[in-house]
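A single structure is presented below for examination.
What you see is the complex with one protein chain gone and the rest in place.
Up next is chain A:
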Amino acid sequence: MASELTTESYISHHLTNLTCGKTPDGWTCDPYKVDQMGFWAFHVDSLFWSIALGALFIFVFRKAISKNSDSNSAPSGMQNFVEMAIEFVEDNVQSLFGSVKNTLIAPLALTVFVWILLMNLMDLVPVDFLPVLAGHIAYAVAGDGVEWIKSPESFYFKVVPTTDPNITLGMAFGIFILTIYYSITVKGLKAFIAELTLHPFGKYLIPVNFVLEMVNFIAKPISLGLRLFGNLYAGEMIFILIALMLFFSSIPIGVLGFGLHLVWALFHILIVALQAFIFMALTIAYLAMAHETEEH
């Protein structure tokens, strides 16, 4: 195993998703056939963790409700955390959204915040722990029957969903659709189209206006998704590079690597929370913009 493990293979192993999709030969998760899958392929690992962590969020918050169904008793434990999260989101929605009444915004912001926070936190699990564990489990369970699982190492498993651009852009896409929906229902289709075409140069340069406004409009969800992806991908990358220090099999470098790991993990906690917060704040801000009928 150690002989075939190179720096490049280690890094690429950590950056490759478990991808399942349709090839001319049928559905498969064979990493060597990813090129034949085209668009209709799914990153099973990203989706697995995304759904698992989303379900964890729902479960924890649901449990908090069943516990505090009567408002007489003082809140305790998890319930305090849940209420703190909700209060935090409420405050942010209040400050960014003002007086506009829309019951979807706060739950959306809460879901986005907690969910992304949980997904980002997966970055703090030691880089090799879950992929190696998953590889061994997959090899033990399906190693005989499935031809592409040749060894535990041939099973790819990426654990941080937010380092997958599909996940972050997928969420940004969902929010993009909501902004369009609210823009049309709140302002009306006419006002929405006018906003996209009559600025900034007036009605005689509609094509130019449209191109400019469209870039502006499309850039929002893309930047929203890519910002989260970029931050977490870079963080993950640095964890991988620090982990590589152990390859030198020298004790001083190993100790240094351990120290760096600790320092980066501590610093990364900040990024994890900050990026979740930024994503939430921008979600609220974009939806607030969709409700505003202001003139530029």
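Basically, contacts are C-beta pairs under 8 Å (C-beta built on N, C-alpha and C of every residue); 3 or more make two chains touch, one makes a residue touch a chain; residues count from 1.
Rule of thumb we're sticking to: contacts and distances are computed from a predicted model.
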- request: Could you tell me which of "Aspartate carbamoyltransferase", "ATP synthase subunit b", "Peptide ABC transporter permease" or "glycine dehydrogenase (aminomethyl-transferring)" is the UniProt name of the chain missing from the displayed complex?
  value: "ATP synthase subunit b"
- line: Missing-chain contact, candidates A:29, A:127, A:149 or A:167, resolves to A:167
Query: Taking the entire complex into account, which one of A:107, A:126 or A:259 touches the absent chain?
result: A:107
- request: Kindly note down the residues of chain A that lie in touch with the hidden chain.
  value: 17, 19, 21, 34, 37-43, 46-47, 50-51, 54, 57-58, 61-62, 64-65, 68-69, 71-72, 75, 82-83, 86-87, 90, 103-104, 106-108, 110-112, 115, 164-167, 169-171, 173-174, 177
